[in-house]
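Shown here: the complex without one of its protein chains, the others still in place.
Let's turn to chain A:
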Amino acid sequence: MISLTNPYAQEQLRANLALMEVIDPELNINIVDMGLVYGLDFNDPKAITVRMTLSTPHCPMGDAIEQGVINVLQRAFPERQTKIELVWEPEWSIDNISDAGKEQLGL
């Protein structure tokens, strides 16, 4: 959820839209609806830090997803460097999937 009182609300919205272009190759749904993105940090004016996870630790598709995140954010924010902070806590679960994602997965 993006708060409108957040000073970076506009950037967050733009980043979220960009990240929706990154598809999980196994499930064929985007990583935002998949609930893999935990947070975006714009405090450093030269960088965006993406705090995210993977559905399985050391998923073989992990580097492809990471590369996708870098690709879309570099295009959306060419003035900022993309940093990815990969975390395993909280562990990803089915509850992370958005309603749109659940619909695509037939849940």
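Keep this in mind: a residue touches a chain if its C-beta (ideal position, glycine included) is under 8 Å from a C-beta of that chain, and two chains touch if they have at least 3 such contacts; residues count from 1.
Here is the rule we use: contacts and distances are computed from a predicted model.
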{"item": "Omitted chain, identified by the protein name its UniProt record gives, among \"ABC transporter ATP-binding protein\", \"Carbon-monoxide dehydrogenase small subunit\", \"Cytochrome C and Quinol oxidase polypeptide I\" or \"Thiamine pyrimidine synthase\"", "value": "\"Cytochrome C and Quinol oxidase polypeptide I\""}
{"item": "Touch list for chain A against the chain that is not drawn", "value": "21-23, 25-28, 54-72, 75, 83-86, 88, 93-94, 97, 105-107"}
